[in-house]
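A single protein chain has been removed from this complex, and every other one stays in its place.
Here is subunit A:
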Amino acid sequence: MEDVEMDVASPEVMLTFYNRIYPFQSIFNWLNQGHTPTKRFTHREFAFTLQNDVYLRYNSFATYEDLKKQVCQYNPSRFEIGPVYSLRPRDRKTARPGAMVPLERELVFDIDMTDYDSIRTCCSGADICKRCWGFIAAAVHVIDDAIRKQFGYNHLLWVYSGRRGIHLWISDKEALELTDDQRKAIVGWLTVVRAEKSEMAKKTEIHTPLKELPPLLKTALEHLKYTFNDLILEDQDPFSSDEGFEHLLRLITDSGLAARLRDQRKAGSTSKELWLIILKATEGTRILQAMREDIIFHYTYPRLDAEVSKHRNHLLKAPFCVHPKTGRVCVPIDPIQVDDFDPAEVPTVNQLMKEINTANTSTESSSLPDWHKTALRPYIDMLDKHVQGIMDDAKRSKGTDLSW
């Protein structure tokens, strides 16, 4: 089942990676939204997790060169990005108590495969494969569409978390300035299925009886119906196991239908066959139709890790970091191509090392930065293009922002 191979990097390899490959300048441009350093960069918190697991918070830097210098000195296993504070985080000890407050922060979302454990059959825990990536892909479609159309934001960066999940960073001006309450509201708007810490107790009930589905969920359902068929019924086939079947029965609110399903289920009944029984039985009555739609949501709707999004001062791993367990780089993902994304094809840091070594022994032009010669190049180009869009926007509305 395990498709994403482990390819852990040594500290020496990590150091070379930071020194020669990591795109510090692109990350700076992305956070700073301009070429000259502003508070968006200088007052920004960075946190480092060192190789020995020591965690260092409240670092801040004047330039991306400073950041690079510090990273190469610490050689951390990964680092995280926090909010823009009212003062330089590294000066916090000399500040008046209460003077350091978070002012801005990209709106972030985190979707993690572990929240799908009770409904996926191909892998469990930290593992992920091309098949269960389908859950993530479905989530990306729903969230990307809602954020762009409903909330009107344009600058979305989706980033593979290096192992079993995906992050979303939104850099629109309004999104940066959201208060914690507003972040909580947007999470509430998007949350339908609660992340399952205690799955047994939780059911998905989206329809309040006799009320219509809110417009946003109607739109999502159109897409998720197909996901449900392809991913759940055809691929994952969760109802064919006893455990998966009991999980389904918990969502069947009609006791007659539940009894019929138990009755008609034989050894070897597939999810598809069972779903046909449900389809037939729920035709015609609105309440049962609503229940059926709730089941589709339960198995396919994005499961968000709400806590990550709610607070401005939450830290999230920087794009292009290396996942310490898999050795894979946290690369950006184009949401349009998310269905074709295969976690197993993401470059590992060891692989990148080989590439720059080969390139250096060949006679190719050495004036280009090292990353140009690696499999990371298309991903860094993707970030740079994304940043260009943000900067063009910032220029258009100049005069009002960056001046607080």
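Just so we're on the same page, contacts are C-beta pairs under 8 Å (C-beta built on N, C-alpha and C of every residue); 3 or more make two chains touch, one makes a residue touch a chain; residues count from 1.
As a working rule, contacts and distances are computed from a predicted model.
Between the names "DNA primase large subunit Spp2", "Small nuclear RNA activating complex, polypeptide 1b", "Mediator of RNA polymerase II transcription subunit 27" or "non-specific serine/threonine protein kinase", the one given in UniProt for the chain missing from this structure view is "DNA primase large subunit Spp2".
When the full complex is taken into account, the listed residue touching the unshown chain is A:Lys184, out of A:Arg78, A:Arg131, A:Lys184 or A:Arg265.
Residue in contact with the omitted chain (choice from A:Glu174, A:Glu234, A:Glu283 or A:Glu307): A:Glu174. When you scan A:Phe46, A:Tyr153 or A:Tyr301 for touch with the missing chain, the hit is A:Tyr153. The chain not shown here is touched by just one of A:Glu212, A:Glu283, A:Glu307 or A:Asp339, and that residue is A:Glu212.
On the side of subunit A, the interface with the absent chain consists of residues 96, 98-99, 101, 149-153, 174, 178, 181-182, 184-189, 211-216, using the contact rule stated above.
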